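One structure is given here, and the rest of the page talks about it.
The other protein chains are all here in position, but one chain of the complex has been omitted.
Moving on, here comes subunit A:
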Amino acid sequence: MANALDPHAAIATTASGAPDRGSLTAADGKPLARALARSQQRARRRAFLLVLPLLAFILITFVIPIGQMLQRSFYNDGFSANMPQISAWFAENPRGTEPDEAAWAALAADLSASAEERSIGVVGTRINYDVPGTRSLFTSTGRQVRRGIEPPYREALVEIDEDWASPRLWSAMRNAATPLTGNFYLAAVDRTRADDGSIRQVEERQQVYVMLFMRTFWLSLLITALTFVLGFPIAHLLATLPMRKSNLLMILVLLPFWTSLLVRTTSWMVLLQQQGVINDILVWMGAIGSDGRLQMIYNQTGTIIAMTHILLPFMILPLYSVMRTINPSYVRAARSLGATSWTAFRRIYFPQTLPGLGAGALLVFILAVGYYITPALVGGSSGQLISNMIAMHMTDTLNWSMAAALAALLLGSVLILYWLYDRLVGIDNLKLG
């Protein structure tokens, strides 16, 4: 409510000349709130138009492709779209129904139509994801069915290949008969659907993804911790040195940051390999024998060393930018009030660096979780991460649905961690520069 002490109210009242004490009006007599809203709306529209190109760019190059890619993780119509008749039969008959002659006829008709359209490879590939070894069953049967097939279809198909009678194959076809599927997510956590539809673990020697997820998160955490331990003193030094000296040192931090990732990874190979520089020096100093050269690369150690080095600037830079702004008089005040240097650091200095530390840790961790080239080159067998599996499914096995499911799980877990971080530390308490 406007009162006599409110200067705005006074202006508005005088301007409108009306002694209406209920609502304020603008100079043209319209209510002030609405006029204000309109002018704000215009400003908002202008602001929106300004960011529109960026928004469209992000939408077209980022959101839509990623959305489409992720859609593949639960939507794959490779079978259902090309085998409509048998898919319809599955829809009509519940799980457990023994395939009758109608089902076999539908299957034969679909196979021959699909072979004619040359989509049989797509169908076989889809079933092959669930039952390895069946892609060639589809393509070779397709070639024969194209030449003609006579009823009874069951006998005819089983004669071409007895695998057609396998319950496992029929179960897989039923699972694939609807384009929406959770099977890729099951496979991504080392689970599979048994013939009766229940979910169970895959054989122990086929289990790989859960272990790789764990390893990825564990290594990322370790690397984040290492970059903190190494980066904190450097950032502190940079922030407290006089500008001229710190600029010089800063270049030493930035130079590797600007160097190509591949160059840095390959340099680590030169340094760390068994016939490499470090081993040579150790042998020359007599610290180790020539036959006892250390294996420091092509294993987890190599991955950790190379990734820590490569990600170090992402920790140093946010820390540095925050430390620069910390007023040294706080620590001095603490010291003058009797705190030991450790207490002053722990209770006064360190808490003030937290926004930089949070930003650095988040950056390093999220980058490390998705790291691909470095583990591929220096990781050997024990330094592989989940991203290497995603890459394998993208480029080698061409199972994009599986790659999408693994990527979605990775994205999901990073988002959960981000949410946890927000709850524990607070995302406002973050400073990138």
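Keep this in mind: a contact is a pair of C-beta atoms (placed from the backbone, for glycine too) under 8 Å apart; a residue touches a chain by one contact, two chains touch by 3 or more; residues count from 1.
Just so we're on the same page, contacts and distances are computed from a predicted model.
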Which one, "NAD dependent epimerase/dehydratase", "ABC transporter substrate-binding protein", "Outer membrane protein with beta-barrel domain" or "Na+/H+ antiporter subunit G", is the UniProt name for the chain you do not see? "ABC transporter substrate-binding protein"
Among A:105, A:120 or A:176, the residue in touch with the chain that has been omitted: A:120
Return the single residue from A:147, A:205, A:244 or A:423 that touches the missing chain. A:205
In the full complex, which bits of subunit A touch the chain not displayed? Write them out. 117-122, 124-125, 128-129, 132-136, 139, 205-208, 211-212, 215, 273-276, 298, 376-377, 380-382, 384, 389, 392-393, 396-399, 402
